[in-house]
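Submitted below is the structure of interest, expressed as structure tokens.
Excluded from the complex is one protein chain; the other protein chains are retained at their positions.
Take a look at chain A:
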Amino acid sequence: MTDTTVDTAEQAASADTDKPVHAIVERKASPWRAPLAFAAMGLALIATGVFQSPAVALTILNMSLVSAIMAMGLNLQWGYAGLFNAGVMGFTALGGATAVVISHPPVMEALGAGGRGLALSFLIVVAIIATVTFIASATRGRFRSFLIFVTVVAGYIALRPVFGAAVGAVEAVDPARTGFIGGLGLPITLSWVAGGVVAAGVAWIIGKVALGLRTDYLAIATLGISEIVVSVLKNEDWLVRGVKNVTGLPRPVPYEIELQQQPWFADLVERVHAGQLAAITDAAAREDALRQFIVEGSGHFVKIAYAGLFTVVLLILLALCVRALNSPWGRMMRAIRDNEEAAAAMGKDVTRRHLQVFILGSAIIGIAGAMMTTLDGQFTPGTYNPLRFTFLIWVMVIVGGSGNNLGAVLGGFVIWFTWVQAEPAGAFIIEQITRDMDPSTPLYQHLQDIAAPFRLFVMGFVLLLFLRFSPKGILPEKVRHS
């Protein structure tokens, strides 16, 4: 009798200690985790506003919102479906280019010079594609490969002179100011949708080619595609001016100068700063202070307007993503991610679903890319590099919590904040180190330059720390087994 009790006690003890690491029923995460994390993030932004300046805090907030959307798009691909997309930069750049094409007024002179040639080139490309499609469906075997090869070569020979002449004509039109075909002159907010559509279209082509590949190969292939997309945008000057950049894109929000002239805005500023203004007794000084407040306020107002627009987009996309994840479709995606063979055996079309989620995720990244270009007011293809535009977004998703939409959003905020603040932090550390050094020594000079790469170091370190000690991120994916 006593023996058995000892036995069961021992069993109970061993059952306690030998808990399987990946239990199906996991301890529920605290429901307060997400609100607390977001509150902490908000406090960090407010602290930035107080200790640095409100303008800095608002700039970080706006780019954080854009980053959060990018992270959400990548989370759709990696977190939902386990697709390793290392080409985030390419889709961001496509979105940005679309913003130019939609919003920039058309350059009539350039269109007159080369428009016909470009249209003809486009027709030739369409003809090539149509012929290839026809050959692919109508013929078989070696003959088919031969015909396709001949068509492509013949098409290339026909296209080259027409296209070359058109591009030459377009780029010759006032190259210092335009030298490209311009855009459609439509409102720039429209480009957010269009950017998503363009990114989705390119993602469809890429997905058709690359999605059959295994994870590592897909990563390498998408990395290559993003480099190609950016080098096309850098070098095809006729399209979006290449590295000469397009600046001064129209805005969806008012300009500071216009705001400063508006009586209602002056009124608003006066009401906000009523207390401070009342404290100033001298009338002239009060007038000066009011002018100062209006100038300052107009900058903040513009940033807040952007933040409002971005928040609306973020919330819409977030709602859609959350709904998608909780729907039968989301369950199916997770099933495919966790076990492709089993899902395929249950009749799920794995390749089609992968293509679908790849297109959706890329579209979201394209939207974010167009929004970023809107925020900057310019498109600068030379500044796109994979560390900043692909792998930083990866850090956001991993740190935030892959598979969790709120996690991706939080990751976007936390990592962008860290990325921006790492540079002044690095500068501060360098200052502390070099305080007692002689400013004329080469070492001192050299140390002044290393504050900028400090953020790369911090990012790598944060990624490795999370990957090791908290691989599920700040807000882990919710596991809904019962």
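FYI, a contact is a pair of C-beta atoms (placed from the backbone, for glycine too) under 8 Å apart; a residue touches a chain by one contact, two chains touch by 3 or more; residues count from 1.
Keep in mind that, in the parts below, contacts and distances are computed from a predicted model.
UniProt lists the omitted chain of the complex under the protein name "Branched-chain amino acid ABC transporter permease" (options: "Branched-chain amino acid ABC transporter permease", "Aspartyl/glutamyl-tRNA(Asn/Gln) amidotransferase subunit C", "DNA polymerase-3 subunit epsilon" or "Threonine synthase"). Looking at A:254, A:330 or A:386, the residue that reaches the missing chain in the full complex is A:386. In the complete complex, the residue from A:58, A:128, A:166 or A:225 that touches the missing chain is A:225. The hidden chain makes contact, of the residues A:209, A:319 or A:342, with A:209.
By the touch criterion stated above, the residues of chain A touching the omitted chain are 82, 84, 160-161, 164, 209-210, 212-217, 219-221, 223-225, 227-228, 231-232, 234-235, 385-387, 391, 394-395, 398, 446, 449-450, 452-457, 459-461, 463-464, 467-468, 471.
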